[in-house]
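Of the protein chains in this complex, all but one are displayed in their positions.
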Amino acid sequence: MSVRILTPAAFIFVLLSAPAVAGSDPAIPPQTAFVLNTFLFLVMGALVMWMAAGFTMLEAGMVRSKNVATICTKNIALYSIAGLMYWLVGYNLMYDGVSGGYFGSLTWFTYPDEAALKTAEDYGSYAAASDWFFQMVFVATAASIVSGTLAERIKLWPLLIFVLVFTGFIYPITGAWKWGAGWLEVAGFLDFAGSTLVHSVGGWAALSGAVILGARYGKYNSKGQVNPLPGSSLPLATLGTFVLWLGWFGFNGGSQLALASFTDASAIARIFANTNTAAAAGVVTAMVMTQLMYKKVDLTMALNGALAGLVSITAEPLTPSIGMAALIGAIGGVIVVFAVPLLDKFKIDDVVGAIPVHLFAGIWGTLAVPLTNPAGNFITQLTGIIAIGAFVTIVSSILWLVLKFTVGIRVSREDEDKGLDQAELGLEAYPEFGVGSQRM
Amino acid sequence: MSVRILTPAAFIFVLLSAPAVAGSDPAIPPQTAFVLNTFLFLVMGALVMWMAAGFTMLEAGMVRSKNVATICTKNIALYSIAGLMYWLVGYNLMYDGVSGGYFGSLTWFTYPDEAALKTAEDYGSYAAASDWFFQMVFVATAASIVSGTLAERIKLWPLLIFVLVFTGFIYPITGAWKWGAGWLEVAGFLDFAGSTLVHSVGGWAALSGAVILGARYGKYNSKGQVNPLPGSSLPLATLGTFVLWLGWFGFNGGSQLALASFTDASAIARIFANTNTAAAAGVVTAMVMTQLMYKKVDLTMALNGALAGLVSITAEPLTPSIGMAALIGAIGGVIVVFAVPLLDKFKIDDVVGAIPVHLFAGIWGTLAVPLTNPAGNFITQLTGIIAIGAFVTIVSSILWLVLKFTVGIRVSREDEDKGLDQAELGLEAYPEFGVGSQRM
Partner (left out) sequence: MSVRILTPAAFIFVLLSAPAVAGSDPAIPPQTAFVLNTFLFLVMGALVMWMAAGFTMLEAGMVRSKNVATICTKNIALYSIAGLMYWLVGYNLMYDGVSGGYFGSLTWFTYPDEAALKTAEDYGSYAAASDWFFQMVFVATAASIVSGTLAERIKLWPLLIFVLVFTGFIYPITGAWKWGAGWLEVAGFLDFAGSTLVHSVGGWAALSGAVILGARYGKYNSKGQVNPLPGSSLPLATLGTFVLWLGWFGFNGGSQLALASFTDASAIARIFANTNTAAAAGVVTAMVMTQLMYKKVDLTMALNGALAGLVSITAEPLTPSIGMAALIGAIGGVIVVFAVPLLDKFKIDDVVGAIPVHLFAGIWGTLAVPLTNPAGNFITQLTGIIAIGAFVTIVSSILWLVLKFTVGIRVSREDEDKGLDQAELGLEAYPEFGVGSQRM
């Protein structure tokens, strides 16, 4: 807000009429707006942080009991590494001085010097640390996708080295292209909360890893048949899905990046409603389809239907009507039901179904933006999807291959059989139940 | 806020003195108030959404392992169906043009045309979508109550058909009577956050279902003795209770419907404190009573004591002193301890104790309103309880009976024995533990 000199009468006119004009400048004073926007980032960011627990529970429920402690370890470790790397490298690489280019600066994030902040303009529209926090939890989300796909056979430390590079460099670079105001932003690519920038980026990294790592022993037999290897705890997987659903309100809602106006608050409200509706439609669609196709409802498909609905609406949760949000989410549910068996045909072993959910539904959501947002353009959306997909796949594949031929990425056959908990951690997730109880 | 023409001096007087007069009009300007009220709905609504996970965990912990995946499926499905039906039918049926009558319009909810919103008055005091979101999560809560009572023997799809009608029509109609400004509102019936409108409505639907569906095989023997059939995971049931407790702050706090004034913010603070105190008193009372009556503390009674305390305070969480809140919650705890064995006497099989918690404590809470709120009237409260109870019971019973004599509502004896997870979903919640491990 620039400080303008007004006659008293003119000033009063502005003051009385201002709140009546939606979104007009003088309406909410800078300090109040700063507080509201900052609080939005913190509360919504806390919800997104909570998604780390959601991925952990989802994955812990979807793996066999002999690998549960390891997947828990990987998830708390990757969230931690993401937080440290995004401070040390990622944030400034993604946001600092990209200006139409390909990446920002190789410096670490520091807090602004509060003593030097004198005016409202110095402060800006939100606290710098609140934006860092909100963006940091996003990169952790993307990293979580990788651990789910590659569960039950990847070594702990090599995965964490991948996460370190992924959260410090790969995600921030493609992030810079759009959210850092890089070349894709200039080109008009639209991705509101990250169907591509978060979910597909995680999905491509997971896909390249799954191809290079190979399937779990016993998942596919020589005749091409699929052996389901059911997860150890469906209630934990369900809990994880609900946690992710809750966290997604923060993920999409906070991506409005501001709260302090009629327009922003209304937008966030629509985003909440659309996000919920897309997820609900994904669940119902996946349930009805599995009932029709297999004569049984599949709970894991219902859960992945919810997540696919959520990923689908993430590229544009604001402009759709609530009905269009339902449609976009429903198609996400359809994608999951068809894509899970499709991956199996190619013997790509994705333990939790993360590739259909995050990559395929992410592509769908990104392509769907122009359906409701007139600023969107199908060709530009496709350009962004392909450019980001190519970059992430190539860099991730190189990294996976380097890891494979140096430290190795896969546990031995024996370790895979006895489970990663015994092999990698020397303990058991459930020592008194399941596999554990047989040893008592 | 109407735009008044003031002399500069008068205006300045208003501006300087206004904030000092609590709740006076000019205090918080419209745009700031709109943002605050909208944000209240979204944050509190997210907490209520989280209750869906709470019900899921509570119910997953209270059923036997052979039915856990099915109860998870039912819960994520009913939350999704509630969200879709409340958009397609429920919201406008409950709120649109009821004006003293019995129901609103049979139209679906749409977002306001933002382009047409020009003035602060057009916007109103909160975003339309934020209110929709907040009310939507309430209807899901009511539906969750039904699934808990009827667990372990009801078929999946018939339950979901019931949920579809319940969330689209039954709940919205009784909701319209009070919150939609219908005849009960005109009559002076008081129900702040829904002891009756949410919890008893769910409870009546559950009770009519339980009677028509019958008890689980093996629950009652021919001599009238009760076989407890303990739940598979008390930590998950405890987790669910904590989730519900947390969500209840949103449930009761958000029901103030506004945040942006001294009065509203103070009210929400009291509501939080009273809500917590009632739940705490419910826990302690249930624990002390089970210790005195049975010489052992019963964890499931403690959990249900918390929930009964919460339901009891829900009809009036604002006017009680903190001491009265404790008393109201404590009586909720007493009700649960006596009502659970009472239902067993009538061979009404309520798997999770939802009828004592939501129906009986809901009635108590509704009757208790006049104790602390001078605007309340015992006869009017009773009228509302009876009218809503009669309507929900009659309509629900008809619906249950129609379902029973068409598609059927109960699984076969064999399916009940082997568990709904095997029968209805063809999978297992815990394939390596319990029942599952015996098949390995």
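Order as written gives the chain letters A and B; numbering starts at 1 within each chain.
Simple rule for what comes next: a residue touches a chain if its C-beta (ideal position, glycine included) is under 8 Å from a C-beta of that chain, and two chains touch if they have at least 3 such contacts.
Model, not experiment: these values are computed from the prediction.
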Selected from B:Glu152, B:Asp298, B:Glu316 or B:Asp421 as touching the chain missing from the view: B:Asp298
Contacting the left-out chain in the complete assembly, out of B:Ile76, B:Val163 or B:Met287: B:Met287
Hidden partner chain, touching residue among A:Val139, A:Leu236, A:Ala269 or A:Val283: A:Leu236
Residues belonging to subunit A that touch the chain removed from view: 1, 3-4, 6, 8, 11, 29-32, 34-36, 38-39, 41-43, 45-46, 49-50, 52-53, 56-57, 60-61, 68-69, 72-73, 75-77, 79-81, 83-84, 87, 108-111, 114, 117-123, 126-130, 132-133, 136, 156-157, 233, 236, 239, 424-434, 437
For subunit B, the residues touching the chain missing from this view: 8-9, 12, 16-17, 19-22, 27-28, 32, 36, 40, 43, 47, 64-65, 230-235, 238-239, 241-243, 245-246, 249-250, 253, 259-266, 268-270, 272-273, 276-277, 279-281, 283-284, 287, 291, 296-300, 302-303, 306, 321-323, 326, 430, 433-435, 437
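Going forward, only the chains that are shown with their structure count from here on.
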Whole-Å separation of chain centres (CA-atom averages), subunit A against subunit B: 31
